[in-house]
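To start, I am sharing the structure in question, which I have written as structure tokens.
All protein chains but one are shown in place.
For clarity, chains are labelled A and B in written order, and residue numbers in each chain start from 1.
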Amino acid sequence: MVIDDSRAMRMILKRIVAKLNFEAIEAGDGQEALDLLATMTEVPELALIDWNMPNMNGLEFVTKVRAEPRLREMTLVMVTTESEQSQIVRALAAGAHEYVIKPFTEGAMIEKLALLGLVPTGANS
Amino acid sequence: MSLSQSDFAFVSTLVRREAAIVLAPGKEYLVEARLIPVARQVGAGSVAEFLANLQRKPNPADQRRIIDALTTNETSWFRDREPFTALTDVVLPDLVKNRASQRRLRLWSAASSSGQEAYSLAITLQEALPTGWGYEIMGSDISTEMIKRAEAAEYSQVEVNRGLPATQLVQYFERVGAHWRIAPHLRRNVSFKHMNLTAPLPAIPPFDVIFLRNVLIYFDVATKKSVLRNVARLLRPDGWLFLGAAETTIGIDDNYERVAAGRTSAYRVRSAVPAGAVRKG
């Protein structure tokens, strides 16, 4: 699941995860993502989450997901321009598994997903 | 616009002679892209003009600049992951047993480039060594520019994104303006030295672990042999050598044997069996 209010960024992220054979569902903010998740029978493996979005921001989304047992298996990665050390600590404390700062290269994103065991061996070369 | 065949040949010969690096044909555009900033820096109008001037009137400073520009490569934190896992799971437990009286380890990141490997080793040891143990890590590189960068220990946003878990970013780095700098408690244990692996190496105490990864691939067989021979002298008898995934000592230097280390391989200097037999006798 790719959650970002920028359509351009969603396209980049979708393109990258498609290379890892993920099929991506898009949402424009945290609330839209939660609404979508509520209708899904199968919980996505991974969510790439922007921080600053209208309606519900990424941090709030992470907090809500962490409090929901049904969504426990979902790996949460913040993908954001928020790059203060204190913000990264906040996101990790709220339950994000990883944190990617924009701008990121395709290789960097794949390496981060590899850290989380989401990249089949040999796929990142 | 692309580099002419003769300019590419000139650059290839230079880096082969000075740094023993083999540039495959087809890398012309890469060479040119890397040399654009160099040409600008020395005030030449173009890469072609810069190379023409240098061929007419050779000068070591500009040759050095070319080598620096071409030996720069992109490095990730914990590159390839497996060697670092093997270090934690296999190598360190073994060394901790063997060095119980010294409680100190020495590691070498050879061809350390901008320093990510050396600092990744520091983070690994920081987390895996028992309390009361110390370590020192030496990084070495042929590029003086890279040594300066590694010593500064400052990395851009893009660089800290590469393979570094966020938990370690916040634990071992501090933000300085637009950059991230390695925290002083890690920096204290890491130093860098200018070193040409193909020349005779300086007299320094040997190491428990040597990371010499993705270096041999650039060298021809004769240079590989001499590098491995040099490195063996700086490896403790029970030490461990890690090469890049595409590299091996097999068929190049029989003094090493390949051993399994976790999900990867490492190399160790063959135990001196005849010497052991003599002692027994």
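The rule is simple: contacts are C-beta pairs under 8 Å (C-beta built on N, C-alpha and C of every residue); 3 or more make two chains touch, one makes a residue touch a chain.
Just so it is clear, contacts and distances are computed from a predicted model.
In the listed set "3-oxoacyl-ACP synthase", "Carbon monoxide dehydrogenase large chain", "Na+/H+ antiporter NhaA type" or "Chemotaxis protein CheX", the entry agreeing with the UniProt name of the missing subunit chain is "Chemotaxis protein CheX".
Contact with the omitted chain, checked across B:Ala24, B:Ala61 or B:Ala178, is made by B:Ala178. Per the touch definition above, the residue from B:Gln55, B:Gln102 or B:Ser156 contacting the chain not shown is B:Ser156. Not every partner is drawn; the one left out touches chain B at residues 29, 33, 36, 156-158, 175, 177-178.
Where chain A meets the missing chain, the touching residues are 5-9, 11-12, 15, 52, 54, 80-84, 86, 102-106.
Keep this in mind: only the chains that are shown with their structure count from here on.
Centres computed as Cα averages put chain A at a distance of 34 Å from chain B. Here chain B touches chain A in the complex through residues 76, 81, 157-158, 160-163, 165-167, 169-170, 173-175, going by the rule given at the top. On chain A, the positions that touch chain B within their shared complex are 83-85, 88-89, 91-92, 96, 98-101, 103-105, 107-109, 111-112, 114-115.
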